[in-house]
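Accompanying notes for the structure given below.
A protein chain is absent from this complex, but the other protein chains hold their places.
For clarity, chains are labelled A and B in written order, and residue numbers in each chain start from 1.
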Amino acid sequence: MKDLADLLRHHPFAEGLDEDTLALVAGCAKNVVLQPGDYLLREGAAADSFYLVRHGAVALETFVPARGPFTFLTVKTGEIVGADWLIPPYRSSFDARAVELTRAIAFDGKCLRGKCEADPRVGYEMMKRFIPPLVKRLQSARMQALGMYDAANA
Amino acid sequence: MAAQMDGATAILTVEGLEALLQAIQAHGYRTIGPILQDQAILYGDVSSTNDLPRGWTDEQDGGRYRLMRRGDDALFGYSVGPHSWKKYLHAPKLRLWTAERRGDDISVAPEPQPDDRLAFIGVRACEIRAIEIQDRTLVGDLYADPHYKALRERALIVAVNCGQAGGTCFCASMQAGPRVKQGFDIALTELLDGDEHLFLVETGSDEGRVLMASIAHRAASEDEIEAAEGVIERTESSMGRDMRSDDLNELLMSNLEHPRWDEVATRCLTCANCTLVCPTCFCTSVEDVSDLTGERAERWRRWDSCFTMDFSYIHGGSVRASAKSRYRQWMTHKLATWIDQFGSSGCVGCGRCITWCPVGIDITEEVRAIRGCDASAEEPQ
Partner (left out) sequence: MPQTLEACAPPLHPMAPRMTPVTRFIRESEEVFTFDLAPERAMPFAPGQFNMLYAFGVGEIPISISGDSKAPERLTHTIRAVGPVSAALGRLKAGDRIGLRGPFGAGWPIDAYRGFDVLLIAGGIGLAPLRPVIYWLLRHRAAYGRVGVLYGARAPDDLIFRGELDEWRRTPDFQLRVAVERAGPEWMGDVGYVTPLLSKLRFDPADTVAMICGPEVMIRATALTLEDAGVADSRIFVSMERNMKCAIGHCGHCQFGPLFICKDGPVHSYDRLRNLLACREL
């Protein structure tokens, strides 16, 4: 697991994480390479993984009948894909598709949840890393939902 | 244009005042002054002292105005009415230009500048201040309003020191009156003592001196000068309202979310009366009109009010949709942000907005409430 811990150490997600914890959570991780068009997550399927994008771009999308897939967020280098693994029933609420060659660290959600349960300190470290991007995404999603560009001035 | 007072004083009788009016007209002026009309003292054309509201006064309070008989023949024995001189200098409705299409060519002809010479008779100290404030707004910046400028430059001001303070007056609080100090050609103080009815006259410009030189008058005595002083002092000490005004910019702008704005909004009808009677409110809108053939178009300017929804409309809606925000805009502009914009308060303490508010909202009261003082504790008795 040494290699994975190394990869993890260079991702912003792991910034400031102590070596022991790093090694512990790396035990739930594996390195993946995704080709353009590969799906990381499928809407409605079990959300047993989340991904730290090391390099590349992933589109979060949903399919609209008669109109096709709609992307509502692109996730890029240094960011996280997938939050549904955190909450029961661990089911993915959207599709995640690689739009270019993407290298990522995939985490086994069940494995990591177990380690967090076992050691709340690890759980808290993980939460501190998950909540900020999720809150920021929520803020952005609100702005997008308002569709305020229509009100822009000239 | 009128200048500083030069200290020369003279005495005119009522007949002398008549002669002065005639002399002003002979100088080519259209004389405009107080007249009785529609159960109020308004401003309109006056051709002689007989047109003035002789023996009338007014009683004013929040949302209340009533004409009353005086016990004497005073010609200027009233406080200011609903009109102000802005109705002449800053026209309520004005065509700005006319455009005509001839084939592919469109020509735009600006409205010619007026060459009227207006003489305002009976201008109060607060009104001179108001005109000076409008000067700053409409001609004192990068762009000058040509219509206003043309009329203003030619206007003659015959001021009157107030012989009484109205029920809603607070010019003393705004340092705008009641004494006429500047900005006049001729200033009068009406002296009524038994059967004697005189006017102490000061001149404030060359034109004022020329006019006075053209009519019969005599020098004022020490007693008469003292009597005129007494009139002004009595007025100053009997203001119907008062308002601390030295800290309003900071006070109001640091209280933009004060609960009082919500409270006043429950009373305010957003009728815009206060902005129409205010002698300094200058806001306007424009209307573009075209004839049925589409060959001719005009742009008109008309008074507007920050109390309307349209005033702040941008694509999508009005920026100030609530009554609270519109009242707050009016009052904070008048008393606070005006200072940032134009170097002085926009309020002259004339009290018109209090008198002509249909629900009697009192700007001095609103300031007191925001200041956090108990209003009743500040009233004498």
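Things worth noting here:
Rule of thumb we're sticking to: a residue touches a chain if its C-beta (ideal position, glycine included) is under 8 Å from a C-beta of that chain, and two chains touch if they have at least 3 such contacts.
For clarity, every value in this text was computed on a predicted model and none was experimentally measured.
Residue B:Q341 is the one among B:Q39, B:S221, B:S237 or B:Q341 that touches the chain missing from this view.
Contact with the chain not shown here comes from a single listed residue; of B:A26, B:M68, B:V108 or B:A213, that residue is B:V108.
Checked against the full complex, the candidates B:L36, B:L67, B:I225 or B:C283 give a single residue touching the omitted chain, namely B:C283. On the side of subunit B, the interface with the absent chain consists of residues 96-97, 99, 101, 104, 106-108, 110-111, 137-138, 141-146, 253, 256-257, 282-286, 288-290, 294, 297, 299, 301, 304, 306, 311-315, 319-322, 324-325, 329, 332-333, 336-337, 340-341, using the contact rule stated above. Taking the complete complex into account, residues 59-61, 67-74, 76, 99, 136, 139-141, 143-144, 146-154 of subunit A touch the chain not shown.
By definition in this document, only the chains that are shown with their structure count from here on.
Between subunit A and subunit B, the centres computed from C-alpha atoms are 67 Å apart.
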